[in-house]
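Take this structure first; my questions come after.
For this depiction, one protein chain was excluded, whereas all remaining protein chains were kept in their positions.
Entry: chain A
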Amino acid sequence: MEANLKEIVLNNSNDIVKMWLGEVEKHRKHDYTSSISDELFESTNREFVNVIFTSLEKQGATNDIEGFAERLINLGWPLSYLTDGMQAFRRVTINYILGQSTKVDTQYFSEVLGKVDEWVDPVINQLVNEYSGSWENIVSLQKVALQELSAPLIPVMENITVMPLIGTIDTERAKLIMENLLDGVIKHHADVVLIDITGVPVVDTMVAHHIIQAAEAVRLIGSTCILVGIRPEIAQTIVNLGIDLSKFPTKSSLKKGFESALELTNRRIEDIQSKNNEIEELVDSLDRE
């Protein structure tokens, strides 16, 4: 009986494939694959159905499925294409077998259902596992990448360091910012730290709270913190929220912040060009006399 069902399916694979292709084509109209070219869709369908049949023939031959899933993942095909395809295969096969047999009683019916499920479910499971595995991998990689970008500290000059912040600050990142900031200040012997929030889209009370705490901690270890990169709209929302940032200096741009950092460390930028000009003018005036 068992071998029988399998034989029916394998012997009539052409009919089943035809029905399956029709079914998949029907589903295609109203969804995701509309942007994929017809040839590619067709060849992928062919390959998919081949994979299904080989896995059916050699129960447990998982290499084909693995390779196929990997290629689709790389091409960016949605998982729903595969699950829809497998469900269509289940429907088509059951219909076909039932249509072929003359005696249809409940026992036979449930036997067919059970058998087809036994073929289809492992394949679906494997496909879903492949996909979710690759997603988890991507997510964890991006998490690491994000953490690397999170809170860099750049020593720009002796005693002056800059921490540019870009993107949303959540609790986890705020903690990282604080740690990196304090570590960096000690490591680089920084007298002044500039925190640049040009790239922070929204400054709400939580973000402000974390920045205030970080600045306060920097003050405790003997350095000065200057908050720079406050855009006009951010300045307005901070005022509206009623956040008090008067405990440490703030500047509109990194440039202005850097100038006052130089001032704090008793330095300034001088223009070499203008000095030369002065000397030239002096020489000129001497010549004239």
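We take it that a residue touches a chain if its C-beta (ideal position, glycine included) is under 8 Å from a C-beta of that chain, and two chains touch if they have at least 3 such contacts; residues count from 1.
Quick note on the criterion: contacts and distances are computed from a predicted model.
One chain isn't displayed here; going by UniProt, is it "Aspartate carbamoyltransferase", "Serine/threonine protein kinase", "Mannitol ABC transporter permease" or "ATP-binding cassette domain-containing protein"?
Matching "Aspartate carbamoyltransferase", "Serine/threonine protein kinase", "Mannitol ABC transporter permease" or "ATP-binding cassette domain-containing protein" to the record, the invisible chain is "Serine/threonine protein kinase".
Which listed residue, A:136, A:170 or A:183, touches the chain dropped from view?
If we include the chain that is not displayed, A:170 is the one touching it.
Can you say which of A:73, A:128, A:176 or A:234 touches the chain missing from this structure?
Checking the options A:73, A:128, A:176 or A:234, the one contacting the hidden chain is A:234.
Check the options A:46, A:209, A:247 or A:275 and report the residue that touches the missing chain.
A:209
Would you write out the residues of chain A that touch the absent chain, in ascending order?
So the residues of chain A touching the missing chain come out as 168, 170-171, 201-206, 208-209, 212, 232-234, 236-237, 240-243.
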